[in-house]
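Here the complex is missing one protein chain, while the rest keep their positions.
The chains carry the letters A, B and C, assigned in the order they are written, with residues numbered from 1 in each.
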Amino acid sequence: MNKPLNKMAVQATINGEPTAFLCSPGQVLADVLRDELELIGTKIGCNTGDCGACSVLVNDRLVCACLVLAAEVEGQAVQTIEGIAEGGVLHPVQQKLLEHAGLQCGICTPGVVVAAKALIEHNPNPTEEQARYWLAGNLCRCTGYDKIIRAVLDAAQQMRQEAAV
Amino acid sequence: MDSGAYSGNPASFPAFMATACYKLTDARSTGRAVYTNKPKIHAYRAPSVPQVTLGFELAMTELAAELGMDPLAFRLKNAVEEGDVNMMGAPYNRIGLRECLEVASAHAHYKAPVAEGEGRGVAAGYWINAGLQSSATLNVLSDGHLSILTGSPDIGGSRASMALMAAEVLGIPFEHIHPQIAATDAVGHCDVTGGSRTTLATGQAVIQAAEQCVAEMCRRAAAEWEVEAGVVTWSQGAAHYGEQSLTFEALARRAGTMGGPLTFSSSLTASSAAPSFGVHICDAKVDKETGRTTITRYTTIQDAGKAIHPAYVEGQMQGGAAQGIGWALNEEYLYDENGVLQNPGFLDYRIPVASDLPFIDTVIVEVPNPLHPFGVKGVGEVPIVPPMPAVAEAVYQSAGVRLREMPLNPPKIVAALQEQ
Amino acid sequence: MSIQEFVAPDSLSEAKGFLSDGAAASVLAGGTDLLVGVRLGTRNPERVVDLKKIPELTAINIDAEAVHIGAAASAFSILHDSDVPSFFPGFAEALDLIGSTQIQGRCSAGGNLCNASPAADSIPALIANGAQCLITGPGGDHQMPVEDFVVGPSKNALKEGELLVSLILPRPSSQTADAYLRLTPRTEMDIAVAGVGVSLTLDGDGTCTAARVSIGAVAPTALLVEAAGAALVGTQLDAAAIEAAVAAARQSACPISDKRGTSEYRTHVVGVLVARAIAQARRRIVEAVS
Partner (left out) sequence: MNAYQEFSIIGSRPVRPDGLDKVTGRARYGADLNMQGQIYGHIVRSPHAHAIIESIDTSQALAMEGVLAVMTGADLPEPGDSVLGGGEGAIALKDLSPMVMSQGKVLFHAQAVAAVAATSPELAAQAAALVAVSYQVLPVVTNMEDALSADAPILHEDRFPDGFPEEPTNLAAHISLEVGEPDAAFERADVVIEQTYSVPMCHQGYIEPHACVARVDAAGQVDLWCSTQGHFVVAQFTAALTGIDVGKVKVTASEIGGGFGGKTTVYLEPLAVVLAQKSGRPVKMIMDRGDVFRVTGPRRVRKHALNWAPRKMVN
C-alpha cells in the first residue's frame, strides 16, 4: 500500500539564487521552503490561504506559499522573507515595523513584510484604506493592525522620498 | 457558564470583577459552571471578565440615560478609589479609574460631535492583575555587557521591558543588554506569561537582581578605594566616591581580579500586583438595511501604572481592543447538534482583518503602583474588557436596537430592527 | 496529499490527453480551491494538470464584439488588464472581493466558475454581463451561457474530458454598465452571504432598454432573475421599478440557513443589494455619459 517515493526535480530561482530541489507532486511550496530549504521564515498558520503568514512572491506576484504546489515554480523566481533584506540592509518596511513596534508575537510579521513590500512596489503612495485592504489577507491577532499600518505608510513615504532624491 | 467537558479554571473570579469599577454596598453574585460535550474551556485574556462586564456596563449606561446624565460623569460619581473595598473584601490601593474617566471625558474623541447616523458608546473595565512566581539571573559579561535570563516567554515585547528596567537600575546602555528566555534547567522557576504579570513580576526579579549587582559593584569599588562600602554611590553606570569613579564596564572587565564572576539571581512571589482600569470610547455606524456595523473611531484610555516601553503598552491596548471588537461583532463558535464545530478555520471564525478596523487611539494614564519599585501595573488584559459594552452601546445609538446577545452580527441586527 | 503526478502541458491538445486517459485528474489553475480541498480531504486527485502554461488559457484578448478571458488567467492579471476593469467594473469588483490579495494573485475567474460554489463572487457578475463559456473536449468546441454552466453546488456542466477554455463577455456599449455587490460580515476574507450582479443599458433619456440581474449565495447556484430584469426594462428606474426588481429577486431566492447566515436574512439582504447594485450601475452610465 505504500506507493514508491515519487519525487520531482525542480529548478527555480529562490531569493536570487538558482536552486534545485526535490519535491513530491503534491507538496506545497511552503513545505518545501521550510523543510527542504530551511527557509523557516515562511510561517504556516492555517495551510488554507486564510491567514497570510506564508506570503511569498512568485515572479513578483504575492501569493500564499501553502496554496502553490512546489512543482509549479519550475523556472520561476521565488522571493521569501529571507530575501527581503538586501546585503544585510533592512527593507524600509522591516525597519519601520521595528521603529513603530508594529509587531508583538511576530508570527505574522514575515508575511506582513512580504505583502507590504509588494504593496509599495505596486502602489508607491497607498492610502490608509488601500494599505488596509491590500493587507486584509495577513491576519494579526496581537496588534489591532494600528502600528502595522502606520509602519507601512511610513515606509512607503520614506521610499518615495528616497526615490525623489 | 459552560465549562466544556472538563472542569479546570475556577469560576469564582469573574462575578466580583464585573462590579469592581463601582462603589457597591450591597451585592450578591452567584454562578454555576456546567459540563457539556465541548472542549474544556481555557483561559483567554482577562478570563470571564469581559463577559460579565458586558451586562454591568450596559446597565450603567442605561441608568445614566434614565437619569439624564452623561455616561462618563455618572461613572465618575460612582467610581472606586483608594480605600474602597471590592466584593472579595480587598481594599483598593492607589488606583487610576477616576483619572481614566477624567481623561476620557476631556478627550477630543469624546468632545467631538457624533457623526450623522453613527452612535457612540463608552465603557470601563477592570482586571485584577496577577503577581505569581518569577525568577531572573543577570550575568555581567567580560566586555561590560549584560545578559538577562528569565523563564518568561516573550509574547509582546517583554524582553525589551526587561532590558529597559535593567538599564535603568544599572545606568548602562540598552543596547548592551541581552535578554533571553532560558530553558527550565538554566534559570529559576517562572509561572506562565499571563495574567498581565510578566513586566511586573519578572521585571521585579530583574530589578532586584540589578540592584544586587549595583550593591556588589559598589562593594568592589569601595574595596579598591579602601573606603567603607556605604560611602560609595552609584549613578550614570558607575560607582563614585569623591573624585574617583569606576564604571560598570571597568568593573566587568576586572571582575576576575576583584572578586570573581558577577552573577545575580532573584526569585520572588510578587505581591506587588495592582488592579488596572481602562475606559474605551467607540463610534460605530450601522447600515440599517444590511445590519453591518462599521467601527468608525475608537479610543482606549488605560492606567498602566508606569509604562516601561510605551509603544508596547499601546500595542496591548490596541490589540485587546481589536479582539474585543471581534467578539462584539462577529466571533462565535457554531456547533451542530452532534457537537461538531462548524467553523474551525479563519475563514468562518471571523477575527478582524486590517480593513475592518480604524486606527485605535491610545492614551496611557500613569498612576504609579505604590507596591512596585517603578510603579508598574499589568496592562495586557484590561483592554479586552470594555469593548463589548462600548460597541453594543454604539450600535444601539446608531441603529436604535439594544441587543444583549453577542455577537452583534448583521442577521441579528436586521432581525432586531424588523421586530421593532 | 494523495497527488501522485503533476503535469504542466503547454498545449490544449496535450492537456485534453491528460484529462481523458482515465486517471483521476484535476485541473489546476489558481489552486485556491483545489489545494484547500486536498488539504481538508474533500478533493482527492491522483493527477494534477497545471493549465497555466497553455497560452489560450491565460490570454486576455479583446476584439470588436467581445472580451475573451482565458479560464486560467488570474484575478490579479484581469484586474490589472488595461481594459477589462473599465469595460466591466462590476466584474472587476467581484474579482477584487475574492479572498485576499494573495488569493487574487492565484485564483482565476474560470476556476471560480468551475468550482461552482453557490457563493462564488464572479459568477453573478458574469451572468449579469451575459458571458458565455467556451468549452473544448473530445467532441470539439462549444459554447454555453454561464447561467447554464453551473448545475448544482460544486457541480458544473463539463463532461468527462472537457475543459473550460475561456469566458466570453460581449463588449458593452457606452450606455451599458455593470455592478457587483455582496454582503459579508467582514470587509474582506469572507464568503458572500448574498451577492448581486447587475448590468443595465439606458437610452439617451434614461430609459432602461436592457437589464440583467443575477443573484448569488441564495440558491444552490447563482441565478439569472429574468423577472427582475424585465421589471426594469422600459422604466426610468423609478422607485416602483426597483421595488419590483427587488421583489422578483427575493422571490427567486431560496437560501439555506447555515453558519454564514439565516435564510430570512439572506432573502432580505439580497433585495437590499439588488436595489443598491441597480443604483450603482445607473450611476456609472450617467457619469460616463456626462
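Rule of thumb we're sticking to: a contact is a pair of C-beta atoms (placed from the backbone, for glycine too) under 8 Å apart; a residue touches a chain by one contact, two chains touch by 3 or more.
From a predicted model like this one, the values you see are computed outputs, not experimental measurements.
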Checking the contacts here: which visible chains does the omitted one touch? A, B
Touch as defined at the start, partner being the missing chain; which of B:78, B:142 or B:418 qualifies? B:78
Checked against the full complex, the residue among B:331, B:356 or B:393 that touches the missing chain is B:331
Of B:191, B:283 or B:361, which one is in contact with the hidden chain? B:191
Residue numbers in chain A that touch the chain omitted from display: 1-2, 34-35, 39-48, 51, 53, 80-82, 84-85, 90, 94, 97-99, 101, 103-110, 113, 139-142
When the complex is taken as a whole, what residues of chain B touch the one chain not shown? 1-13, 15-16, 24-45, 47-48, 50-52, 54-56, 58-59, 62-63, 66-67, 69, 74, 77-78, 87-89, 130, 132, 151-155, 157, 159-160, 163-165, 167-168, 171, 174-175, 177-179, 181, 183-185, 189-195, 306-312, 323, 326-327, 331-333, 335, 337-341, 343-346, 349, 351, 368-370, 372-375, 388, 404-407
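By our rule, only the chains that are shown with their structure count from here on.
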Can you check how far apart chain A and chain B are, centre to centre, with Cα atoms defining each centre and the answer in Å? 31
Between chain C and chain A, distance of the C-alpha-averaged centres to the nearest whole Å: 29
For chain B versus chain C, what separation do you get between their C-alpha means, in angstrom? 47
Going by residue number, chain A touches two or more other chains at 48, 50, 133, 135-139
Chain B: positions in contact with at least two other chains: 346-347, 352-353, 355-356
Which stretch or stretches of chain B touch chain C in the complex? 289-292, 329-330, 334, 342-343, 346-348, 350, 352-353, 355-356, 409-411, 414-415, 418
Residues of chain B touching chain A in their complex? 155-157, 309, 311-312, 314-316, 318-323, 345-347, 351-357, 359-360
In their shared complex, chain A is touched by residues of chain C numbered 1-6, 8, 28, 30-32, 35-36, 38-40, 48, 50, 52, 74, 76, 99-103, 105-106, 187-189
